[in-house]
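Apart from one protein chain that is not included, each protein chain of the complex appears where it belongs.
Up next, chain A:
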Amino acid sequence: MAPKKVECKKPEPKKPEPKKEAAPAPTVPKPAPLPEPEAPKEPAFNPKAITLEYTADQIEEFKEAFQLFDRTPKGEMKITYAQCGDVMRALGQNPTNADVLKVLGKPRPEEMNSKLVDFEIFLPMLQHISRSKDQGNFEDFVEGLRVFDKEGNGTIMGAELRHVLATLGERMSEDEVDRLMAGQEDTNGCINYSSFVKHILSG
């Protein structure tokens, strides 16, 4: 008789917290302090001024994710500056590169891969990022991409979109664009940008 095989447990991808929950939630058990008035943009980010509003469960979950990014040989629970954005994004935020740099205190480019952040410092950063609203919504994005819609038929050339993403704004790398657009182009190389935006916003 064959021995029982070990069941492959269905992987439970720790779905990142939906944005809404990541935002200051009123359901936090401990009395939530009043949300701080939106700080003027100018002053530099001060992690000490941030009040954490996360539940213990949430923090545990964040920690797990954080750990996953830890590349230090001994597992010191530290990540590089360059990874911060990725972790925040993995945890459901959508900061711009500028936002991330700001909470990191505007480091020099060479510091990005050399300087490290531990979890305790990371948390207030995440908290700060999660408080700022996402820039732009579905309509805005569709509107923005419409200007590249030469035919006015709801599609744009994949090549054009690639070009836009890779050369305008906070330029994305070739590889990023490739991953983003995999399987989005139709046989004519066109992309229905409304569904594309929907696709991106759903992930």
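As a working rule, a contact is a pair of C-beta atoms (placed from the backbone, for glycine too) under 8 Å apart; a residue touches a chain by one contact, two chains touch by 3 or more; residues count from 1.
Note that contacts and distances are computed from a predicted model.
Asker: Please identify the absent chain by the protein name in its UniProt record; candidates are "Protein misato homolog 1", "Transcription and mRNA export factor ENY2", "Aminotransferase class I/classII large domain-containing protein" or "Myosin, heavy chain 11b, smooth muscle".
Answerer: When "Protein misato homolog 1", "Transcription and mRNA export factor ENY2", "Aminotransferase class I/classII large domain-containing protein" or "Myosin, heavy chain 11b, smooth muscle" are compared with UniProt, the left-out chain turns out to be "Myosin, heavy chain 11b, smooth muscle".
Asker: Looking at the full complex, which residue from A:86, A:118 or A:186 touches the chain that isn't shown here?
Answerer: Of the listed residues, the one touching the omitted chain is A:86.
Asker: Just name the one of A:117, A:165 or A:190 that touches the chain not displayed here.
Answerer: Selected residue, touching the omitted chain: A:165.
Asker: Across the whole complex, list the residues on chain A that are touched by the chain not included here.
Answerer: These residues of chain A touch the chain that is not shown: 1, 3, 5-6, 8-9, 11-16, 65, 68, 85-86, 89-90, 92-99, 134-136, 139-141, 143-147, 149, 152, 160, 163-170, 172, 176, 179-180, 197, 200-201, 203.
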